[in-house]
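Shown next, in structure tokens, is the structure this report addresses.
A protein chain is absent from this complex, but the other protein chains hold their places.
Chain nomenclature is as follows: A, B and C, assigned in order of appearance, with residue numbering initiated at 1 for each chain independently.
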């Protein structure tokens, strides 16, 4: 991602800023010009809570350029409690931890060492929500 | 250019290896599977003499990634004495030297500092042929 | 709309062609196809390719290939739809002839993936996904398919060896194809012990990185007789051609386990051709990953949701099965040079329909279906061909 692209998506990467459709009231992430649910013009900005659960996950051994230092790592589809699903890495986990349905919460971490201009890229990852002692 | 591509084109870059068409007898550079002059299957390898003349030239001030250290430099279309034309940098010149029709000869020089794998890329450039004293 | 037929095919064996550049392998396929069609007169060249810009620093690829192939003053354009580029290019060629704009069109799918390092190629393949919201998080293309497979196994309670049959069938069939990258059968043990790429996808679930080029010559069916030279029994007609898309990001799909674009494009193709799933003699599906075979069979009318893998377990997908798939090795064994794959599928379907598939020939092949998938299911192109 270029510096321009990183700048444009910073509110998404740092705080999961999406939208709520004024027509069908569904949450959308990232913001879109057209609501994918009802095709009307999409609506006001809305920051997601950052809580969700693991819909699926994979531990990756072969990774793309730019991510070699972190290998292997686990990527998940996380279903946010507001509805949208996001693709993100899991962090602060051991292999045994991860399972489908596991509650997770967003944290900000380094995504890759350097982008095209040498800059460090930060963004959302997800970690397990510790169950309250009961 | 990838290492594989550099390896495949090494005889072209180091020694201007082309072909002579067995059908129409025209020289071809670089080698082709089909002769561009007569459309027959192209022929046996033939190394060009490396002598030619400047067909056109340009002094470039804005240059692509990978060539910044050499900027500015002069690129020419060189018409080889065998017939084919090639695109190459001129070297060992001052600005005043260069003119259309100038006789030049091939030399091997560093083309760019490093390729995708960090390797140094060598290949043909052309320099003026010194006229014999008369 | 003029009916369109294929009167010549060409292909280079899939593999690692270190000694040949992208222009050389494309020319190999094009020259073979033109030779078969018995013509040097060409109006247009459409090239299906995904990665020449990002991996080879070479755009303007169709014109480069036309030039190197001795095709001057023709139309040339590159068509890109990620891994569905090959079949997308065939659709464009089809429209060019069907409209009457052109009479003789060459379509070539080509990809050169082994010039670059594994990590570069992996990054290149990830450009099929959303750069800002998928690839930015380090997910590879294998990873996206692994996310689908993991969830599929969870939701439908699928055993871990459920997909072995797809890989075993592909390799068994590929062993009979001289153009395949891998020409050796594999055992169940080999599948079960294969190293993981991205859990639960192991090496035997996944198609290989490779180079390849495949081409076809298209003419109006009414003129096909002029071009068929006696090298082969006859022209093969394109009975249907359809393409549909879905969200580019897997995470945006209504149901990430259902290939809606495969459903839509195959339904369109069935309607166009009047063919039903039961009429199809063989199905060259997009088995880039074993999970994709299951999902394709489900979306295309051969299995209910969550049950596509039963067809492999029951060997209904073998050469003598209910619906033979990957009959000459598929993406898994023949190989998956991404932008070329859609054209390999079509070239192989033509071989089957002509009865020229050699040891891989299936019995009574009269209708063949091919399906080419771009991204994690975002672009899906279906063709139905008949002898």
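One rule holds in what follows: a contact is a pair of C-beta atoms (placed from the backbone, for glycine too) under 8 Å apart; a residue touches a chain by one contact, two chains touch by 3 or more.
Here the structure is a predicted model, which is why all the values come from computation and not from measurement.
Among the displayed chains, contact with the absent chain in the complete complex occurs for A, B, C.
The residue touching the chain not shown here, chosen from C:15, C:38 or C:53, is C:53. The residue from C:92, C:175 or C:203 that touches the chain not shown here is C:92. Between the chain not shown and the residues C:199, C:221 or C:243, the one that touches is C:243.
In the complete complex, the hidden chain is touched by one of C:9, C:33 or C:79, namely C:79.
Although one chain is hidden here, its contacts on subunit C can still be listed: residues 1-2, 21, 44, 50-51, 53-54, 56-64, 66-67, 71-82, 88, 91-92, 94-96, 98-101, 123, 126-132, 135, 241-249, 252, 260-261, 264, 374-375, 378-379. One chain is missing from the display, and on subunit A it is touched by residues 1-5, 7-8, 32-36, 39, 116-117. For subunit B, the residues touching the chain absent from view are 1, 5, 9, 12-13, 30, 36, 55-68, 70, 73, 75-77, 84-89, 100, 111-112, 121, 123.
As a convention for this text, only the chains that are shown with their structure count from here on.
Here the CA centre of subunit B is 39 Å from the CA centre of subunit C. Of all residues in subunit B, none touches 2 or more other chains.
Shared interface positions of subunit C, defined as residues touching 2 or more other chains, are 117, 120.
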